[in-house]
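Structure first, then comments.
For this depiction, one protein chain was excluded, whereas all remaining protein chains were kept in their positions.
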Amino acid sequence: MHGVVDVKDHAAKSSETPSGPLLEVRDLTVEFATRRGTVTAVSEVNLTLAKGETLGIVGESGSGKSVTSYTVMRILDRAGRIAEGSITFSGMDVAHAPESAMRDLRGREMSMIFQNPRAALNPIRTVGAQIGDVLLQHVQADARTVKEKVIDILKQVRIARPEDRYHAYPFELSGGMCQRIVIALALACRPQLMIADEPTTGLDVTTQKAVMDLVTELTRERGMSTILITHDLGLAAAYCDTVMVMEKGKVVETAPAERIFRDPQHPYTRKLMRATPRPGITLRDLLPEEPAGSPAQNPPPQARTSAQAAGAPATKVLLQVENLVKEYPRQGAPSAFLSGLLGKKAPPEERIFRAVDDISFAVLKGESVGLVGESGCGKSTTSTMVMRLIDPTAGRISFAGEDISAVPAKDFAHHPMRRRIQMVFQDPTESLNPRYTAERAIADPLLRMGGMSGGAKLRARVAELAEMVGLPQNLLERFPHQLSGGQKARVGIARAIALDPDLVILDEPTAALDVSVQAVVLNLLEELKQRLGMSYLFVSHDLHVVGLLCDRVIVMRQGRIVEEGRSQQVLDAPRDAYTRELIAAIPHPPV
Amino acid sequence: MLKLIGSRLATAVPSLIGVVIVTFMLTRVLPGDTAAYFAGPAATAESIAEIRTKLGLDKPLPAQFVDYVSALAKGDLGSSLSTGQPVAAEISARLPASAELTLAGLILALAIAVPFGIMAAVKQGSWVDHACRLITTAGVSLPVFFTGLLLVYVFYFKLGWAPAPLGRLDVFFSAPETVTGFYLIDSLIARDFETFRAALAQLAVPAITLAIFALAPIARMTRASMLSVLSSEFVRTARAAGLTDTTVIITYAFRNAMLPVVTTLGMVFSFLLGANVLVEKVFAWPGIGSYAVEALITSDYAPVQGFVLAMAILYVVLNLLIDIAYGIIDPRARSEA
Partner (left out) sequence: MTLATADTHPRGLAATLAHARYVISDNPVTGIAFGMFLVLVVCALLGPFIVPYDPLASDTAAALQAPSAAHWFGTDNLGRDIFSRVIVATRLDMAIAVFSVALVFAAGGIAGIASGFFGGWTDRIIGRISDTIMAFPLFVLAMGIVAALGNTVTNIVIATAIINFPLYVRVARSEAAIRRQAGFVQAARLTGNSEWRILLTTILPNIMPIMMVQMSLTMGYAILNAAGLSFIGLGVRPPTPEWGIMVAEGAAYIVSGEWWIALFPGLALMFAVFCFNLLGDGLRDIVDPQRRT
């Protein structure tokens, strides 16, 4: 109805743009003022983005990839400033433009989608109103047409029942749906550039694929340029034309996507590339070409894990899980007391949620078994039950021939089996007592159950364990906040193996780590298994990672096991449709 | 909405039951002779015995509790020893005076503290921010009775701007006809602007005293929650979408920042109702606080117990209103109901 009239036309619309790059960044240096003086977050970054091009900025935490993109949008927080360099966006000098001009640009010409979509939306405003705010701000709609336009945009991002969802609050929508809303917000005014900052971190792989496919389709359709910021080389490879690798605030390499994987130039790129799990490789392949020759890496693990090497003879069953069930009262369901009071009873499926629904499996001695599935599939509940930290609703867990599910979880601390089942936790930071030094943390199980009471013997054992996990001795007296993520992970592993357990449950032990650290930790785990003859139950969402470390894989969905088999076979020839979908959804660099 | 109010009402019921039990315990179960305690310090052995029978204190405790609750249900809080007047009647007559003072103080505090806290957060590190931090730390350190006395000294003795700190209305005025019990409102209804001015003059200094007291926690919470909301991811999203500062601050940040502030109001009310007692004493304000203080001095305990119960019930009701207000702002709280 209304022709869209741009009052302040700082940046010409795409049709009028002279040919040339949409975005050009030259020698960009960004500094942050901190309590300890000025810190350079990004230095001398150069990048060029053509119209319609998709650029991936890849780097591990602290590489400056997010800061670069925030600077382009000029939404750095107060402490940050552009120290040097220029940013030109469709002919406009972004570094020196007045704030009002930038505001006009943001949302209309360049927009951004963020990690953690739920937090990116105003929790107490309906999603429709939030999209409407952006349209109204940039005069893309008026009060009469705004609702219609918002619903149209919701349709474009494939939100089912858009008329109802217009009135929904973010907490009423799933994570994937929230991310669609954030995308809708970003695309509402048909900008020329979209920056996606880790848009799928925290989402399940299948959701990740759906979201990324949607973004690609919508941006391609509109001829938009995209910058995808990610720590995941696989994701960048699958969706970008050009990849730029950053390390410690500097660009180390920029190249077309297919070339950077075929022929990486910079050593850091090579290291990152190798560390990215992908089909058809072994654990050893994740490590840099020339091992540093540290004693912890000795002897190098075999090409394939032991049990897989030669159809390992079926040895003793260590862990047997039979018909395991865990039920929880459903959220929001009226309590038993209340419904009893009202004299009516809801059917069981409305009152009770089955997190784990009648599953059975076994873990052999010396075997590693992967438990894979997306969030909410019941894998963690299962492992926590096996760990005997919570009690099952029904079913039986036998360990070394003994029924351990009969002992209530709260009394299991004193059970003789306790020391034989140990665990490595997901978040290395959160799993270490902030008030214990690394040494004290590793010594804890030895003091409690190892029959040691301090002194030289304990010290020697802790030192030995540190040596085994490759933790330098001088770090032992540090507190967790003085250690890096990888070092904390090593402390957690040393603690778990301190008592020579038979079974170690690995609960996404590398999920919080950068890929290069993950590569090292996975190899360490494999090596320790060889050396100590333990069994692993590896809980993970990542089939590739599980495939690398495990002999067998169990795929779970909605509390049930959908597929079980040798890792190789499940990865190469999945029988179940869901497993196939899962494997197809994992982005990976070209092999 | 009705569902929300219903569920909040249901949570207020156990609080009320708790309040009734505690006030009962305060009078009957504690060590010491309750009859002697109700009879007052000057009582003889016979009068104590008489009171014991009269109050039913010779009965077993559960029976006493039943008596207590049924008396409460009839609105009977006992009678004052010194005046012989029923406590319930006295309290309901004096309640409007206290309510007018407390509300005036609260509204004044909110009107100053909320914009102040927001400005401090929006302009973090500016002089407004530093002033806000200084005032909030100093404000919570001020004994309210002391502030009141200082203000009396300055505004009454030194400057002569305020009338003598003696009650709600100068003796030369007569109280307006009671409609709401609030002199300010009643005098306006009666179109008696002279009385309105006089009542306002009397109210101003005690209300400012209360406001200074309540200002600090409200401003502190507003600033803190506004700061945290402003650095939240959804505000970043809104900025990245090019929304103006006004839209971001009002539509996105402010409403979210108000949620913890509304919750804090419960605590503020708790402080205010306590502070009210002290301010009433300083300004000879004829509210229920000074009634209780007078009774305390003469060891007349029925009014004190009645006062504690009345304040607790009032506070439970206020908390209920706060909960409902919270539910109106936050859709998540609504859906939990």
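Read from first to last, the chains carry the letters A and B; within each, the first residue is number 1.
The rule we apply is simple: contacts are C-beta pairs under 8 Å (C-beta built on N, C-alpha and C of every residue); 3 or more make two chains touch, one makes a residue touch a chain.
Every value quoted in this text rests on a predicted model; they were computed, and no experiment measured them.
From the options B:A42, B:A73, B:L159 or B:I297, the residue with contact to the unseen chain in the full assembly is B:I297. Of the options B:L149, B:A204 or B:V262, the residue whose C-beta touches the omitted chain is B:L149. Here the missing chain is touched by one residue of B:L9, B:A138 or B:I328, and it is B:A138.
Contact between chain B and the unshown chain involves residues 14-16, 18-19, 21-23, 26-27, 30-32, 37, 137-138, 140-146, 149-150, 152-153, 156-157, 164-165, 269-275, 277-278, 281-282, 292-293, 296-297, 301, 304-305, 307-308, 311-312, 315-316, 319. Annotation for chain A: contacts to the undisplayed chain at residues 35, 387, 389, 410, 413-414, 418-419, 421-423, 425-427, 430-436, 444-445, 448-449, 472, 474-475, 477-479, 481-482, 484, 486-487, 492, 495-496, 517, 520.
As a working rule, only the chains that are shown with their structure count from here on.
Chain A and chain B have CA centres that are 50 Å apart. Residues 73, 75, 77-78, 103-108, 111-112, 114, 116, 119-125, 130, 133-134, 137-138, 169, 171-172, 182, 185-186, 188, 332 of chain A touch chain B in their complex. Residue ranges of chain B in contact with chain A, taken from their complex: 124, 231-234, 236-244, 247, 251-252, 255-256, 259, 329-332, 335-336.
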